[in-house]
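With one protein chain withheld, the remaining protein chains of the complex are depicted in position.
The block that comes next holds subunit A.
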């Protein structure tokens, strides 16, 4: 299958180094302490953050830091064919864990001992790169909730098909079976907090692909920062400052 035409266009008309269109909206769930919707092309994710609040299960309480919990799920209607998805299947458990670890690394948990932060992530529409979209949405929701963080975490994936590194794979490219590198970074600190790949790739190519994914992360970070600034300005305006 040809994923990049000789003219250098991908199946959806992007060039290899281009991302899909991203869009973000803060405050989609009024009841939550912080929430956001994040879209990468046709992938649409909603995130809701509750906390810091009292730990529900006392036995899990940590005396020196906050407990971060994360729940990832895909809506039944998120893919083309409506499917009943069991809660807590292997895939979503794994993604929940990955996202929890990534977010934990940037939340200043030691400032909130004996408390709990819940992050709920729901995929409304899946078209590849849900993991990255979830992390981006969670960052925005955490920022919206005003939870202290070291830096924003942003994530983006990149793959390698037809001997070309491709940024931000969509579902068709993702299911091609090629390597898929998901990277999460702290853009200001320039540190990697998440790096996942379940395929083999030669070292030099891997470095190229990862570099590409990191470029993508930085682009996402710029956009998220803009959205947050915009949001803060609206809040200011509403207060009439």
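Please note the rule applied: a contact is a pair of C-beta atoms (placed from the backbone, for glycine too) under 8 Å apart; a residue touches a chain by one contact, two chains touch by 3 or more; residues count from 1.
Note that contacts and distances are computed from a predicted model.
**Q** Given that one chain of this complex has been left out, which of "Trafficking protein particle complex subunit 6B", "Putative unfolded protein response Orm1", "DNA-directed DNA polymerase" or "Exosome complex exonuclease RRP44 homolog A" is its protein name according to UniProt?
**A** Cross-referencing UniProt, the chain left out corresponds to "Exosome complex exonuclease RRP44 homolog A".
**Q** On subunit A, what residues meet the omitted chain?
**A** 5-7, 9, 11-14, 18, 20-21, 41-42, 80-81, 127, 163, 170, 172, 200-202, 205
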